[in-house]
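Omission of a single protein chain aside, the complex is shown with its protein chains in their original locations.
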Amino acid sequence: MLTIVDSAAQAVEPITDGSTVMIGGFGVAGQPVELIDALIEQGATDLTVVNNNAGNGDVGLAKLIQLGRVRKIICSFPRQSDSYHFDAKYHAGEIELEVVPQGNLAERIRAAGAGIGAFYTPTGYGTPLAEGKETRELDGKMQILEFPITADFSLTKALTADKAGNLVYRKTARNFGPIMAAAARTSIVQVSDVVERGALDPEVVVTPGIYVDTVVSIPDPAVGHA
Amino acid sequence: MLTIVDSAAQAVEPITDGSTVMIGGFGVAGQPVELIDALIEQGATDLTVVNNNAGNGDVGLAKLIQLGRVRKIICSFPRQSDSYHFDAKYHAGEIELEVVPQGNLAERIRAAGAGIGAFYTPTGYGTPLAEGKETRELDGKMQILEFPITADFSLTKALTADKAGNLVYRKTARNFGPIMAAAARTSIVQVSDVVERGALDPEVVVTPGIYVDTVVSIPDPAVGHA
Amino acid sequence: MTSMTKDAALTPEQLAEVVAADIPAGAYVNLGIGQPTLVSNYLTPEDDVTLHTENGMLGMGGEAHGDEVDPDLINAGKIPVKETDGCSYFHHADSFAMMRGGHLDCCVLGAFQVDRAGNLANWHTGKPDAIPAVGGAMDLATGAKQTFVMMTLTAKNGQAKLVENCTMPLTGVGCVSRVYTDQAVFLIEGDGRVVVRETFGCDFEAVQELVPFPLERSE
Partner (left out) sequence: MTSMTKDAALTPEQLAEVVAADIPAGAYVNLGIGQPTLVSNYLTPEDDVTLHTENGMLGMGGEAHGDEVDPDLINAGKIPVKETDGCSYFHHADSFAMMRGGHLDCCVLGAFQVDRAGNLANWHTGKPDAIPAVGGAMDLATGAKQTFVMMTLTAKNGQAKLVENCTMPLTGVGCVSRVYTDQAVFLIEGDGRVVVRETFGCDFEAVQELVPFPLERSE
């Protein structure tokens, strides 16, 4: 059932040590900056984070990593020009890394939300990222077996929520939002605006309210870090 | 690449004997009535049809079955009060039936469009519909292995197409349209209206044009049979 | 809840009211075709229950009549329905992903048989010449967080439909958590125990006499 809270701090309050947290965003688009900042403030540690990257510069996810609060990261592209906090932790053996092809990452997150126990995909077959995975020839192609990525919490950003929890997004900021909200046991979403039921056209809802647990309105969100 | 044709007859012209044809619609909503009628007229036979049902009354899919043009039907719910043409063919051993739980039907169609080689699902485990299927315990639940349903053609109905082939639907008439268009090698769509590129808001496009091969404008489509 | 005895076996409408009272406020619910749809008549706006229909809608409203009928807006039973404020539409794979991913708090289904292990048979009588037709029943039974069954306790031949082991083809394995019947409400505990929560128009002993395995009394 949907809860609309007053602050990002309230929204992230339930996150406990040891949680798996999905964090939306791709590049500067769709990053839930205020929710991540609230999580930094909140103090939960020993986290497993699911994100496309492993943080940039000295803020946001990079800050969380720098603070030693992330035990493991599951992502497709950790190495970036300014991912130095991740790089340092990784080379020091202080953070666990699971690199996943971006499409497998997306499909595994979708699978968690959709109740799919596992699926076969050709992506990654014959590469180091398939080492140790089950393989099988299907439809004339060698494929590997991939499993869902579940999470305790997701932190994502949308444009507008209605009071039924329905969400719409903006342009390429949509990215991981819908699938992470569906995959996480508790989905926490920051939006620029909360409107009444009936104010969103039911044809254009991207994330139905059933996937949304907590909404916080952040009217003027900061642009993501990248 | 998108072709916009002038008539339903032209749209279904490429369908050959022995084809697998997905037909959209659930109940009266979303049935591509004019495309089905054109297929009846066109004459292709020995068809495998994928639909939620097996036809009603004496028209549409029921007519196609009555005419002996359907070799096999893959559906979730063939038995209805007025599915007498299917019933007769079935009891006479003149049509092959594969009954699939509706969610497995939808997910298998999606898998075909999404390049998933196979997937595990709990739905159907322990039931007659899982007989002979591979099983595996995943996430504490017994699951069965299901394979994609591919098709040569799909016949579906949308509300509006733009000239890039992008589609929007109307209410519960959306149903199988998006996943069938993505799954079929050639997707044929009837719409009430074709508009210029840029006339559809890119945020509300449901089926991106990449999935659409043939569009025909049927301004005043008949309501489906059910 | 303590065991209680109502004066008579319940009508379907009365039973629907009992089920409705057990649906938590704010829940997302799918009501199966037939008797379970009656439950919606006893849900109030204050309950804030959101109805799902598997053909692709959340926030389904009541039946549409007359001018309200729109052939593009029907439910899984193919009945014209209405919108509610805050509803949304999605395609079939997204709709079933919602069901199968465990997002529905509850579904209410009819049944031919339920057994003490919570196995459900509601799609096929098992007659060899019957044409099989399943629809979304298996997805609902297996996917919802809780599956409630609503049925008469006995079939027309007087045999209990709550049985030791289902003899009809299964819809789902161990999926039923509660069985609402005209004569009693049963809690399926998952370990083979079945508790009679309350009875209607009869007592525990009368129910036990009908059901062919040992039942437990509610505490």
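Chains: A, B and C, in written order; residue numbering restarts at 1 for each.
What we mean here is this: a residue touches a chain if its C-beta (ideal position, glycine included) is under 8 Å from a C-beta of that chain, and two chains touch if they have at least 3 such contacts.
Please read all numbers here as calculations on a predicted model, not as lab measurements.
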Left-out chain, listing which of the shown chains it touches: A, B
Hidden partner chain, touching residue among A:Gly117, A:Pro148, A:Gly177 or A:Pro202: A:Gly177
Options A:Gly124, A:Pro148 or A:Gly165, residue touching the unrepresented chain: A:Gly124
Residue in contact with the excluded chain [from A:Pro101, A:Gly117, A:Pro148 or A:Gly165]: A:Pro101
Residue ranges of subunit B at the interface with the undisplayed chain: 1-2, 110, 112-116, 162-164, 166, 182, 196-198, 200, 202-203, 205, 208-211
Sites on subunit A contacted by the missing partner chain, in the whole complex: 26-30, 76-80, 86-87, 90-91, 97, 99-104, 106-107, 109-110, 121-129, 142, 169-179, 206, 223-224, 226
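Throughout what follows, only the chains that are shown with their structure count from here on.
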Pair of chains joined by the greatest number of C-beta pairs in contact: B-C
Chain whose average C-alpha position is farthest from subunit C's own: A
CA centroid of subunit A to CA centroid of subunit C, Å: 35
Chain centre separation (subunit A, subunit B; CA means) in Å: 33
Centre-of-Cα separation between subunit C and subunit B, whole angstrom: 29
For subunit C, residues that touch 2 or more chains besides their own: 57, 89-90, 97, 99-100, 143
Touching two or more other chains - residues of subunit B: 107, 121-122, 169-171
